[in-house]
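Only a single protein chain was left out; the remaining protein chains are all shown in position.
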Amino acid sequence: MSGLILKNVKKSFGKVKVIHGIDLEVEDGEFIVIVGPSGCGKSTLLRMIAGLENVTDGDILIDNLKVNDKEPMDRNIAMVFQNYALYPHMSVFNNMAYGLKIAGLPKSEIAERVRQGAIMLELDGLLDRKPRELSGGQKQRVAMGRAIVRQPVIFLFDEPLSNLDAKLRIQMRIEIKSLQQRLGTTSLFVTHDQIEAMTLADRMVVMNEGVAEQIGSPMDVFQKPETVFAAQFIGSPAMNIIKAVSERQSLKLVNGTSLKCLTQSNGDVLVGLRPEDLKPDKKGKIVMNVKLFEPIGASTILHGTLNNSDTKIVSVVQGLLSPKDRLSEMSFSISPEAIHLFSRDTGKRIVN
Amino acid sequence: MEKRVYFKGWFLPALLITPQLLITAVFFFYPAGTAIWWSLFNPDPFGLSTKFVGFANFDYLFADSYYKESFYTTAIFSSLVTLFSMGIALYLAVLADRLIKGAGIYQTLLIWPYAVAPAIAGILWMFLFDTQTGLISWYLGLLGYDWNHLLNETEAMGLVIVASTWSRVSYNFLFFLAGLQAIPRAIIEAAAIDGARFWRRFWTIIFPLLSPTTFFLVVMNIVYAFFDTFGVIHTITKGGPGQSTTILVYKVYSDGFVGLDLGSSAAQSVILLIIVGLLTILQFKFVEKKVHY
Partner (left out) sequence: MVENRGLNYWLTHVGLSFGVLVLFFPLWLAFVASTVTNSEVIHPPMPLWPGDQFFVNYGRALIEGDSGQTSASVARMLLNTVTVALGIAVGKIVISFTSAFAIVYFRFPARKFFFWIIFLTLMLPVEVRILPTYEVVAGFGMLNTYSGLIFPLIASATATFLFRQFFMTVPDEIVEAARIDGARPMQFFIDILIPISRTNIAALFLIMFIYGWNQYLWPLLMTTDPSMNTIIMGVEQMIGGQDDVTPWPVVMAASMMAMLPPIIVVISMQNLFIRGLTDSDK
């Protein structure tokens, strides 16, 4: 049983193709995060599932029913918008109840559902207020409340946290996650924020230019990125990508440094090194000309270039470096398991 | 500009748009088309037959010294009304904007003439300047000036300009005040700290920033002076003495309804239509620009 299935879903606006064919099967109760840079098509994909955009090609199935041509309200979904999209002239109660009224539910049931939703979201004292009398976080809760009371098969979230300040965003993120776990409702959550993606997702879809670069659990994507794009998009600071030539298990980086790795390949490759996998080591082979030290509390970010090249690299070192440790040239080593290899032609991960 | 989301179907929108479409078709496009049609004909005085005359009505108009004079009259009249009503309004708005408290009270005291119909404005001013009973003309008489706008063309023009200006100042004042209040205070404060005195600040900072409002108002006031002032002129001078206050719209009326010269009146309507059309295009070009401003 599967809540949502996408089969080779495509979208074009006129001649411009924005989504090139996405396949996805979402398990019941799963929390899927669609993450990617702006303009990658993630919101369009969500809006197609909601029924706000037409599907150019492919099928969308909800509860095993093809819904391509169904109106949003007939799809059993609910959506939370980035700017909340609360009806400004309606009270919180009416905002939450509007969909139920249209569906023709009896008054007593509407009142009961709204009451329960309000308690769940700690909105019970605010039901008579108008949206303009609410704080950003409260508006966000009302938007979620409006989704919850409909008791949909799927929740759709379109960057719901990006209008909140940093502190509130983290708090709401936690609330959304625990609410979803409590309700067990299948959820799709669109964001450009990789931390939101990592923390919320059961599985995530990394999208770029209308293509799903990788679909997998956050740890999968982080540990075994399938493409250069996924590798660089997930993780902060982003993974270092260095041109190299490989011969079996030995690599020759663009600056001439030789490294050993576990993956076999021959020819032109891209080497991916996570900044936090670069360990300071006086005998290390990777030498960095450091341009800038950025202490961020528990650790320090080092920006610089690979020596004898202009390839930029970044590393993260635990702790605050004392001034005498801040050398303009630092050496690092990396364990062979932590080296990622990508094809220079296709950008795909090389595995054997 | 388009909405990203929309509803489907054609029947409902067609139904929703029909009333407006019908009314504009019957009461706008049909008459406007008829005006264009008539402008190409010369109906005989008995209304029994009409003769197609091409652009003869227009040729005749442009050769007609009365019509040319009316053009000239309109140009003088509308530029002076625009100039005076905007100048006075800007002056008052600048003063009101300088007040931290009390701008609202002055706004209330200055806004009401907008609600007075131009025709009533005409009656009020005619009453003040009535050649026999008017208070102002009586005082002018005491000073040895014999006011008679029924005979003196310049005085007639002056009076319709005063009345039209009076009834327009409020509108311009409101827009200028809104425009002034929309200028960020920090800019003006920065100029003051740079050492600019008030009038220097005004001409170098405030007036340029106000230019979108000013431009909008110029167009709106020209349109006002072209059409809405009909009431002023009809109540005060009826276009006279002679033709001295016969602006274009008044001539359309008097040639059409009084003179019953349909062809000529229609040709005049078409010319007015073109003038306003051009003004509208100008306005829209400007609106588009303002979006980026």
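Per-chain residue numbering starts at 1, and chain names A and B are given in the order in which the chains are listed.
Here, contacts are C-beta pairs under 8 Å (C-beta built on N, C-alpha and C of every residue); 3 or more make two chains touch, one makes a residue touch a chain.
In this text the structure is predicted, and so the values were computed from the model without any measurement.
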Among B:40, B:119, B:161 or B:218, residue touching the chain not depicted: B:119
Touching residues on chain A - with respect to the absent chain: 47, 50-52, 71-73, 77-79, 81-90, 98-99, 102-103, 146, 150
Where the unshown chain meets chain B, residue by residue: 1, 3-10, 12-14, 16-17, 19-21, 23-24, 26-35, 38, 88, 91-92, 95-96, 98-100, 102, 106-121, 123-125, 127-128, 132-135, 138-139, 166, 169-171, 174-175, 178, 185, 188-189, 192, 198, 201, 213, 216, 223, 227-228, 230-231, 234-235, 249, 252-253, 256-257, 262, 265-266, 269, 272-273, 276-277, 279-280, 283, 287, 290
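As a working rule, only the chains that are shown with their structure count from here on.
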Interchain centroid distance [CA atoms averaged], chain A/chain B, Å: 59
